[in-house]
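Yeah, one chain of the complex is gone here, protein chain that is, but the others are all in their spots.
Going by the order they are written in, the chains are A, B and C; count residues from 1 in each one.
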Amino acid sequence: MAERSISDTTNVTVLAALLFFTFATYFASLFDLGWLNTPVGLAISVCKAALIVLYFMHARYSRWLTWVVIVAGVFWVGILFVLTMTDYMSRGW
Amino acid sequence: MSAESVTNAGPVGAEPRNYLNESYGVRSWLLTTDHKRIALLYMVSLTLMFVIGGLMAVLMRLELLTPQGDLFTSDTYNKLFTLHGVIMVWFFLIPSIPAVLGNFFVPLMIGAKDLAFPRLNLLSWYIYVFGALFTFYVVVSGGVDTGWTFYTPFSTDASQTHVVSTTLGIFILGFSSILTGLNFIVTIHRMRAPGLTWFRLPLFIWSIYATSIILVLATPVLAAVLMLVTIERLFHIGIFDPTMGGDPLLYQHLFWFYSHPAVYIMILPGMGVVSELVTCYSRKRIFGYNFVCYATLGIAFLGFLVWGHHMFVAGISVYAAMTFSILSYLVAIPSAIKVFNWTATLYKGSISFKTPMLYALGFIGLFTVGGLTGLFLAALGLDIHVHDTYFVIAHFHYIMVGGMVMAYFGGLHFWWPKMTGRMYPEGWGKLAALVVFIGFNLTFFPQFILGYLGMPRRYHAYAPEFQVLNVMSTAGASILGVGYLLPLIYLLWSLRYGKRAGPNPWLATGLEWTTPSPPPKENFEVTPAVNEEPYNYSEFLPKVFAAEEVEVG
Amino acid sequence: MAGLPDLPLFPERASAAAGQVDTLFFVLLGVTGTVGALVVCVLIFFCVKYRRRSERDVPPRVSNKLLEIGWTVAPLFVFVVLYVWGVNTYFRVLSQPRDALEINVVAKQWMWKFQHPEGQREIDELHIPVGRPVKLVMASQDVIHSFFVPDFRLHRDVLPHRYTEIWFVPTKVGQYHLFCSQYCGTQHSGMTGTVFVMEPQDYQRWLNESAQGSLASRGQALFRKLACNTCHTGDSQARAPMLEGLFGTPVYLQSGETAVADENYLRESIVDPRAKVVAGFQPIMPTFQNQLDEEQVLELIAYIKSLKREREQIPTVSSPAGPQPSPVGDAVRQSESGGQQK
Partner (left out) sequence: MAESGAVLNRAVLETQFADLEQQRETATFGMWVFLATELLLFGALFLAYTVYRYGAPEGFADASQHMEKVIGAVNTAVLLSSSFMVATAVRGAQVGGRKRLLFGLALTIVLGVVFLFFKGYEYYLHYEDHKVPGLNFEYAGQYAQAAKLFFFFYFAMTGLHAVHMLIGLGLVSVMLVRSWRGVFTEEYHAPVEVVGLYWHFVDLVWIFLFPVFYLIVKHH
């Protein structure tokens, strides 16, 4: 499969979005949103990460194999978190 | 030239060009990027580590002859079992089949000229050696006494020994594991010969692939946790120290997230080898090829979900314990599938009992015992009794030694002609296999009983009523030792005096048998193409026999 | 040499749980033994029957998808049964009875220390009465240890800075091994002890012989010595929360959360008082982490627990029917008499 290059316009747009998100996450942290603060911060980070993976890292135009690796990596971190936190969160029950 | 070369099919007088005689000298070995030579480098280093680790086991068994700890001080004994564990787990079992047989045969079996990243492959070996040097330093400078598990806070606060050097050695070794695994994954994905689709791959390749996934995804967690232990030991920040807000159980979680899948790093390649052996020596396609493939991947995946069963009595929540228990049962299913399929492969086969087959049959029996006793440990209500006793020791030695080491020896004999161009002496081989099998069972079966009786592991002195079983175990260990010594001698002997091997002495299918023994540097004269399923003995053999008849006629 | 060597093949059953654990063991042994034997028999049978008779043998291809699916699904059902059985046993062994004899255990490199509620202290020996539930509250002074009595089929890690609990009903009079089964350093294999299970009357005699003042009374003395009573005065104006009747009740914390005042909470509040500050109070209490060893912490906790009982019994004590001895009163008297003996 031939590689596909990403145009400069896309790159600039992505950078703008990333900088905007950085500002947004900083801005959000100035307010006390209760328990929502951390989820909001992390959600913004996930968006930024997705942009970088999809465009800067070309995942959007990559073979399925790349996707398998990405999904596997994230999934395995998920295993690590979910099963360990199962223990910590249910210790007090 | 020696007399044997005359009987060889090759041109009389000159040995054909191969990877061994391609170039000579120390440089040509230490700077090689040829996967076959790197495999041999690994083989030599691993054998050295195996001998050291084995000697430590012998010393431990000698100590345990009597209930009083009279041969060594308890500190020496503690260092012996720690180093035995560290060396055997990280410097022998984890790299064993992947780094030696995998390195040699993955490219050959998929019809590639080399691994995807040959220089990285050499680097992996150097990293391995570098890590091993740390371990040597630890051995020479006074040892380490934490147990191979490095449980905190003992390892970070209490131990007075060389913990940091040891953890650093393992940390470094981790890079070797990761790079080896990465190399295999990429190679298997990208370097297969034309026509060699996934479901035409030999099962050995499948198992190396699954192993590599574990290596790549689990090892970094070990690296992270060893880093934390090292920092904690050096700076006492309180990461795992409960008096400073840390939690020692977090160490155990992270450690076992690596170390349980590591068990599958050790056994999966063994399963792959056994699949090759069983098919070849019964001349059958493996029963349920697809199921075995899926089971291989299934083990690699489920193996990641069960680490908590090492912590049932450690103080984790009962709900977490329940979750880990059911998941532990699930991982037994793909293992069971494999055992059933190997057995069924024999059905209506044409079974020949060459040395590798003896090892394979031994593997199936011992792995079955090891696997089934794993169910005892996964059962919550029973684990609260047998946890951390000799029952556990026996269980995992049935998997590691009865499984992995048997498979390693089986594979080594099976591919010895291909690797060296020489046959090993069959009679001695069979004898050694038998001695290993008997010695192994005598060593480790009594330990199941000891465990249920309640003898805890890592005991330097023990209650007198455990003595008889311990003496049996030590007697077995001495037999086992002889069993391991024999191949070391006769395989070396065969390098010079063994009968020369043709390209396919076992009439096996698979690309590695289509090239001369030993193979040329670039593996194949022409890139092979594949257009049939693996282990297609029912079509392959008639062709071979017909060709032979033509030759004779 | 006198006769045959001692070769036991199965441990004694000396606790109520032992039978349950053994049953599970035999069920597993039965199931896995059958499967294992079957595999090995079939393996050997095939090896004999289908041995190579001619070098020119070409065996046929065999496959059977139904069989494959069969032996994939069948183990699943067996495993679910075994799992449920295992969990069931686990819960029965773990769930605690109400009226257990509570004994404190402190593990340290490389010894076991026991404290009986009546104040008796032992090292590497544990005396308990037969037939009565015994609950152990365990903590380690240094690294992780594990409390293991094979004949009770019992196992529990003992952690530093945290209490773990285990309980059992000894069913047979005798002496039993106690092992530390979590590797803990040089003398790990020497960290063993003996559990003496006695007839109740023998136990009572043993208690009387080795009386030395109850835990709670020692805790009370410690409480005074450390001047805890300057803040924990017990009245509502005090700088520190009231301890009377505290044990087992919910506590409202400054963070807005609620905690139950169990042993682990009390322990934390002594060694790390600022971790959970009670609502309405200042975090002024100093830590006692380096001043107290685990045994002393347990004594203080025993004292705080006894304060609860005392308050419950206040009406009885002040009732005209006449004074009834409260445990603490007993304890104080005992300790006083112990002091006189010295």
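By our rule, a residue touches a chain if its C-beta (ideal position, glycine included) is under 8 Å from a C-beta of that chain, and two chains touch if they have at least 3 such contacts.
What you see is a predicted model; the values in this text were computed from it and never measured.
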- prompt: For the unseen chain, which displayed partners does it touch in the full complex?
  reply: A, B, C
- request: Just name the one of B:L93, B:I185, B:M419 or B:L511 that touches the chain not displayed here.
  value: B:I185
- line: In the whole complex, of B:L83, B:L217 or B:M322, the residue touching the missing chain would be B:L217
Query: Tell me, which residues in subunit A touch the chain that this view leaves out?
result: 1-3, 5-8, 11-12, 14-15, 18-19, 22-23, 25-26, 28-29, 31-34, 37-38, 41-42, 44-45, 48-49, 52-53, 55-57, 63, 65-66, 69-70, 72-74, 76-77, 80-81, 84-85, 88-89
Task: Write the list of subunit C residues that the hidden chain touches.
output: 255, 272, 274-275, 277, 283
Message: To test your reading of the contact rule: which positions on subunit B touch the chain that is missing from view?
response: 112-118, 178, 182-183, 185-186, 189-191, 216-221, 223-225, 227-228, 231, 234-239, 244-247, 250, 254, 257, 522
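Here is the rule we use: only the chains that are shown with their structure count from here on.
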- prompt: If each chain is a dot and touching chains are joined, what shape do you get: line, ring, star, complete or other?
  reply: line
Message: For this structure, I'd like the pair of chains sharing the most C-beta contacts.
response: B-C
Statement: argmin over chains of |mean CA - global mean CA| returns B
- prompt: Can you give the whole-Å distance between the Cα centres of subunit A and subunit B?
  reply: 37
Task: Using mean C-alpha positions as chain centres, tell me how far subunit A is from subunit C in Å, no decimals.
output: 45
Subunit A contact footprint on subunit B (complex, rising order): 189, 213, 217, 221, 249-250, 253-254, 257, 304-305, 307-308, 316-320, 323-324
- request: Can you check the complex and tell me which residues of subunit A touch subunit B?
  value: 65, 72-73, 76, 79-80, 83-84, 86-88, 90-91, 93
- line: In their shared complex, subunit C is touched by residues of subunit B numbered 69, 74-75, 78, 145-147, 149, 151, 153-154, 157-159, 242-243, 248-249, 282-285, 287-288, 291, 313-315, 318, 321-322, 325-326, 329-330, 332-333, 336-337, 339-341, 343-344, 346-353, 361, 364-365, 368-369, 372-373, 375-376, 378-385, 387-389, 449, 452-454, 456-465, 467-469, 537-538, 541-542, 545
